[in-house]
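Sharing a structure below in structure tokens format, with a few things to ask.
A single protein chain has been omitted; all remaining protein chains appear in their positions.
This part shows chain A:
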Amino acid sequence: MSVVADVNVRTSDVLTVRGLTVTVRDKTLVSDVDLSVGPGERVGLIGESGSGKSLTALSVLGLLPEDVTASGSVRLTGVDHELIGADERRMSRVRGRRLAMVFQEPMTALNPTMRIGDQIAEAMLIHGTRPGRGAARAAAVELLERVQLPPDTLRAYPHQLSGGQRQRVVLALALANDPALLICDEPTTALDVTVQALVLDLIVKGVVARAAALLFITHDLAVVATVCERVLVMYGGRVVESGPVGEVFTRPRHRYTEGLLAASDLETTQRRLTTIPGNVPPAGQFPSGCVFRTRCRHATEVCATTPPWTGSETTGFACHHPAEAVDD
């Protein structure tokens, strides 16, 4: 989405992604994504599975799988170099220090042969943010306390903890160095419904306490509504709509967003049990023009051309036949 005239260019953003494109061999998995996260802002990234959300996050972190490559620009506040294509030496100083990530699968995210305390302390020792082992361990106890885990968790091994507890450990070590930005990729998807609320609450409390920004990836709209202030909707490797959560969820403009909302039980007023017809195509097989046009009820011939971005980067959409803007 090339922003032709972004009226309110934000200068103090924590994360600025411009024209991010991710490819694997000849396939394009993510196309031309622009995204910004302001200081302390909590931004959601939503879309069905296979939309390119995780790849976007991994590109920012510089941890894409082998043979997957990213191009474009990723800048992070306080880091004086471009993150895309930065060498390991530089990136390793950014990761875990200014930029941290919580992954989807807590059961496998921790080293099974290392005690929890050592894994948390390591996060601080790598970057020298605590003077020594003792200080790092003391800090680890405090971090555990903040995610409501008892101090003796320090001596436990991952297999002795439940999925929810492990995810809280991952959160604790992600926040250990007070990063400027925390990225969470479906952090509660693999968890029991009963513990999801607690983990979400701890994530929000954690970033708020540190005035850190949050990029929160999920396909669960209800979760976005409780956690985030602003939301970006992704489909087919593109951002198709963005705006404040309240606005996008009550007055979606892009037809994909509209379908997504109709399919979720968030939109109870509509009382229609619809899902978006058809399936997300496999990577590289999205149509040209509007990526959604093979599933869109409103598609016309003009949709075979790429719809231009309407609005600003923070609030806008890319659709030839948008839903009516409802005037208040």
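In this section, a residue touches a chain if its C-beta (ideal position, glycine included) is under 8 Å from a C-beta of that chain, and two chains touch if they have at least 3 such contacts; residues count from 1.
As a working rule, contacts and distances are computed from a predicted model.
Per UniProt, the protein behind the absent chain is "ABC transporter permease"; the candidates were "Isoquinoline 1-oxidoreductase, alpha subunit", "Iron-sulfur cluster assembly protein SufD", "FeMo cofactor biosynthesis protein NifB" or "ABC transporter permease".
Residue in contact with the omitted chain (choice from A:A156, A:L198 or A:A263): A:A156.
If you put the hidden chain back, the residue from A:D26, A:E66, A:E301 or A:E324 that touches it is A:E66.
One of A:R42, A:R97 or A:R293 touches the chain omitted from the figure, and that residue is A:R97. Among the residues A:E122, A:D178 or A:E247, only A:E122 touches the chain that is left out of the figure. Although one chain is not shown, part of chain A still touches it, namely residues 61, 63, 66-67, 88-89, 92-97, 100-101, 103, 105, 108-114, 122-123, 126-127, 155-157, 159-160, 170, 173-174.
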